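Below is a structure I'd like to ask you about.
What you see is the complex with one protein chain gone and the rest in place.
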Amino acid sequence: MARPYRVEVPLRWSDMDAYGHVNNVQYLRLLEDARVIGFREWFPGRDVVASGLVVTHHEIEYLRPLVYRAAPIEIEMWVTAVSAAAFSLGYRILDPLSVGTDVYAVAQTGLAAFDLEAGRPRRLGDAAMAELRSRVGKPVAFRWVGK
Amino acid sequence: MARPYRVEVPLRWSDMDAYGHVNNVQYLRLLEDARVIGFREWFPGRDVVASGLVVTHHEIEYLRPLVYRAAPIEIEMWVTAVSAAAFSLGYRILDPLSVGTDVYAVAQTGLAAFDLEAGRPRRLGDAAMAELRSRVGKPVAFRWVGK
Amino acid sequence: MARPYRVEVPLRWSDMDAYGHVNNVQYLRLLEDARVIGFREWFPGRDVVASGLVVTHHEIEYLRPLVYRAAPIEIEMWVTAVSAAAFSLGYRILDPLSVGTDVYAVAQTGLAAFDLEAGRPRRLGDAAMAELRSRVGKPVAFRWVGK
Partner (left out) sequence: MARPYRVEVPLRWSDMDAYGHVNNVQYLRLLEDARVIGFREWFPGRDVVASGLVVTHHEIEYLRPLVYRAAPIEIEMWVTAVSAAAFSLGYRILDPLSVGTDVYAVAQTGLAAFDLEAGRPRRLGDAAMAELRSRVGKPVAFRWVGK
């Protein structure tokens, strides 16, 4: 089981809302940044993103409030499932300055390969699937039981 | 079982991203708007939001792409669970102009009552709980099976 | 001299920042909304925007703080100058609920006609110029003297 990919993502002061905390929706924006940065490293030269990926699903659980600071937060990102035309990612949003294991949020995103020009699903391709399989990690440890 | 509350939420041109569709993160922003507008009607005079509510969880499934238009989209919002200190909402994002049943996304949000000054969970109160119970509807029909 | 075009633009709760006021940058977002809505009416059937317009300049002066409310704000928009390939707009951001003349901000935007495919300036065209000339109003009454 692969170790998670780690990426530092800077906050913006404007990520905070009128309550003075990073707004819950902006956490998803931070995850988007993590994917954009990470996928350039995961898929160098074969632009899986440019070929077309669409977000099909998000799930996120908020564990601790986050306040703007100059230092970036850290996002751990790994693969939770891969199929021929889709995959899902797990994430933990962490504080790289923290000695402990403070986790601000855990999340999961489903993505599907999509031919944007033809307007229909496509296959991921062997190289992309091999890369994704090499990054498979644990299921996301959601605690949410509210459904 | 109550009928869903319906609210029209305007799009902004800037909700679109470089792919020319409303960005997946902005759907959550539209749900925030729906809650802000809806809660004023659900809780008139007893400001459950001002007393403190925090988002603890989101789940969203994207079903169809959405492009900016001048006409608002419609969000159906109902309660999926209520306890003494928390509740969850279900949503469907729809096109009010569509005769059919085009659904752009389905989603669910968990919220907890929180005493922002004391920094700890609080109880919802009898009136708020009664209001929420009167709005309980069906579980959200997620199709996502990717976990 | 033409009367200003008036358009109601809804706020979003998320337009507020950690100070609890609509963030200064979001005022420009509201002006973008006013242009998108207004240009559909000013240029029906001949899509001046789709043919390519780029913002070349903004100036804005903030006069009063604005707090989120459900009611839209009102934006007055008029033309302050027209040439063969560019024009500028004046704006006042107002409260339509106010009997008086509360003005939250005054602003001006420069726009240039641009051929996005060819990557170079283009001419506005006679019909667009005629429409713009019919909407010419007063210069923006900036009070700013800080330069």
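For clarity, chains are labelled A, B and C in written order, and residue numbers in each chain start from 1.
Heads up, the rule we're going with is that contacts are C-beta pairs under 8 Å (C-beta built on N, C-alpha and C of every residue); 3 or more make two chains touch, one makes a residue touch a chain.
It should be emphasised that the depicted structure is a prediction, and the values quoted were computed from it without experimental measurement.
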Contacts of chain A with the absent chain, listed as residue ranges: 10, 12-14, 29, 32-33, 36-37, 40, 70
Chain not shown, touching residues in chain B: 13-14, 16-18, 20, 23, 25, 68
Footprint left on chain C by the chain that the document does not show: 19, 24-25, 28-29, 32, 54-62, 65, 80-81, 86, 88, 108, 110, 116, 139-140, 144, 146-147
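Convention: only the chains that are shown with their structure count from here on.
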Superposing rotation of chain B relative to chain C, computed on C-alpha atoms, to nearest 5°: 180
Chain B against chain A, contact positions shared by both copies (same if over half, else different): same
Centroid distance [mean C-alpha coordinates] between chain C and chain A, Å: 36
Computed distance of Cα centres, chain B from chain A, in Å: 22
Residue numbers of chain A (touch at least two other chains): 25
